[in-house]
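Here the complex is missing one protein chain, while the rest keep their positions.
And then chain A:
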Amino acid sequence: MDMRDLVTGGAACAVPGSSSSSSNPLAALANTLIGSSSKIQENKEIPTSITPSSERQIYTETNDHLGALDQPFVDPNAPQHSDFLRGFHGSGGGQTELDAAWNDIHPPPPPQLDHIYDTHPHPQQHQPILDGPPQRMLSSLLHSFVDSSRGGVPFHATPLPVLGLSEGDKQCIRNRSSIMARHIFADKSEDFINAQVNALLCSLDIDGDARAKGPLPGRFRELEDYWNESQGTLKPGFHAADGWVAEFNQQRMVHGANGWASEFEQQHGANGWASEFEQSQLTSVDQMRGSNISSLAAMEQTRMLANTLAQNDDPKFQNSKFLQFVSKMSRGELIIDDNQVKQTALPAAGDWASEYQHQYNRSPAWADEFLSHGPDQWVNEFTTERGQHGPVDDQWVNEFSKLHVHDWADEFGRQVGEGALGENSTDNWANAYDEFLNEQVAARQRSDTSRGVYVFSDMNPYVGHPNPLKEGQELFRKGLLSEAVLALEAEVLKNPDNAEGWRLLGIAHAENDDDQQAIAAMLRAQEADSTNLEVLLALGVSHTNELEQAAALKYLYGWLRHHPQYGTLAPPELSDSLYYADVARLFNEAAQMSPDDADVHIVLGVLYNLTREYDKAIESFQTALKLKPHDYSLWNKLGATQANSVHSADAIFAYQQALDLKPNYVRAWANMGISYANQGMYEDSIRYYVRALAMNPKADNAWQYLRISLSCASRDDMLEACDSRNLDVLQKEFPL
């Protein structure tokens, strides 16, 4: 404490009034003696803007003015205050202790320092501190974080260039975002909140931290303890990697190479390695907390939350800055900036620590993937791999021990890069779910208004055509779906009881991604021919798409009952009270009866979709595809199922197969877009949507998807073109 502090009592009790008019004569003396530079120290916070006109109104600039408080601090023993103070019980002790404390601190201790000012001694630097380019990014990142509450769409981790945040800043962000997230995302599950906060922290390269104020104590007590424990034992990043290597070497020396793996398993149990890795992934801690809840439950919760949000039809929410913001900060803008800055920010190859750090940003994705697979599977994979190398265990171990930390990190990085660890699958679920919801909402609206009512086009040039059915079939075969629709409409106008005409019309609409019309047409087809298997299957699929289990079961069961081969399997009395388990059992029987009938496997795949057993569904479709490799709609079904499960990347392959077989398959183009969007590749998704829409501008769903993707890709400039359905502009902007 320097002399000024001793005399003036420090800046904390800076005397009201200018220094010369100080009511504290000692302070005046000090100023005279030491010079008035003290003012600069005292007033660390210099207000910037006071309008000159109002200045006079607010404080009177007179030398004899005493502020509202004449005395800096009044003696606590002064009679007028003692009454009051006696009324209070000191929390830690009695009055005397307070007095003692008072004496001790009179003059009081130096003022608490403000951290921003500490690092930037010149007040004028204070303002720009958060306005430079990186800070603008920070600002918009935080903005999109906050805004992400409204859409229910998870906040995406976006790597930012190094912002130069101090430890204090980081802790602020960590603590505050955790606490605020619990208010803002109140509707959502703890998992969701943690994922949001982690995405934010990851973007900013901030570690999760035990000091952070997490959720309410008690709720996750056990996990917190576990976490704290694990944190004590392992440090993140470099040290952890070092630790492993060291540990590995140790193990190797003691037990010899062959024994290592089994030894390790003995020591740590089957999940040991996985959990150890988990411990070192500091950033993923919160997600790991959620790992107790099965991923299915988490998904269910996400769905419920998304549902709640989707029900908010307040236009303000729909128009809120949310979507615009996710866009503004996210990909487009930031990635460009990011790339530029990243070039310079990235260290020379070989700087292992930063490289790791860089990978580290993506660890939540890893963690998510990890969650979705479950540790067991992962470990299994690990052990199978080991098994394959069985005989060369020694070699493998040697190889491993030869690996530099650097190599290890590279390997890790490569795997991440290859997508071996996948994209953030939680995001995918939620995104897919959002889309699914949109679809559902739209479907519900449709069903309310015009379910089953087929709407004919105006001005149909094929009316009066001598053989519109043949023309329609021909057009359909050529893939000119919109034209085919017109021709087929002409056919069913001419022959309203032509089941085949209605069926083809339904299929054309379905492939054109227009479910409303597809269902309406199929219903008419069924009216005309109640036992047509293809119609029954198509209706079953349509209702499955809308998650209407009862209706779907009805038609799928109908399919079985009317099938010449399996009809005997289906007792007619069952049709009154259909249960999923019964129907699934019957189809499994049918599949056993004739394992080479692709159709049965297709229906089974559809059935498994009903109960969201996607792995089984994928298996069924894949079996069917072996029998019918050229069925493009089957590839599409497989893709859709994969997209619904966690294998969005696989879905793209399946859709591509479908498109190779039938390039004008609008539905597959749109689905492809959805898959890309689910993986966060919005620019790509836009191109596919635009392509789909170019083929069928009436696909309302695709327009909705396109709008979402445009927003997410920061292409607000194209929203107008989207809203006005201006395909020319969109196609020019987004060629495929």
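In the analysis below, contacts are C-beta pairs under 8 Å (C-beta built on N, C-alpha and C of every residue); 3 or more make two chains touch, one makes a residue touch a chain; residues count from 1.
The working rule: contacts and distances are computed from a predicted model.
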Review point. UniProt name of the unshown chain, from "Mitochondrial inner membrane protease subunit 2", "Peroxin-7", "Response regulatory domain-containing protein" or "Exoribonuclease phosphorolytic domain-containing protein"?
Key: "Peroxin-7"
Review point. Looking at A:146, A:481 or A:625, which residue reaches the missing chain?
Key: A:146
Check your understanding: When the complex is taken as a whole, what residues of chain A touch the one chain not shown?
Key -> 12-14, 16-18, 39, 43-51, 54, 57-61, 65, 67-69, 71, 73-74, 76, 81, 84-85, 87-91, 98, 101-102, 105-106, 108, 111-112, 114-117, 126-127, 129-130, 138-139, 142-143, 145-146, 149, 165, 169, 172-173, 175-177, 179-180, 182-184, 186-187, 213, 216-218, 312, 314, 316, 320-321
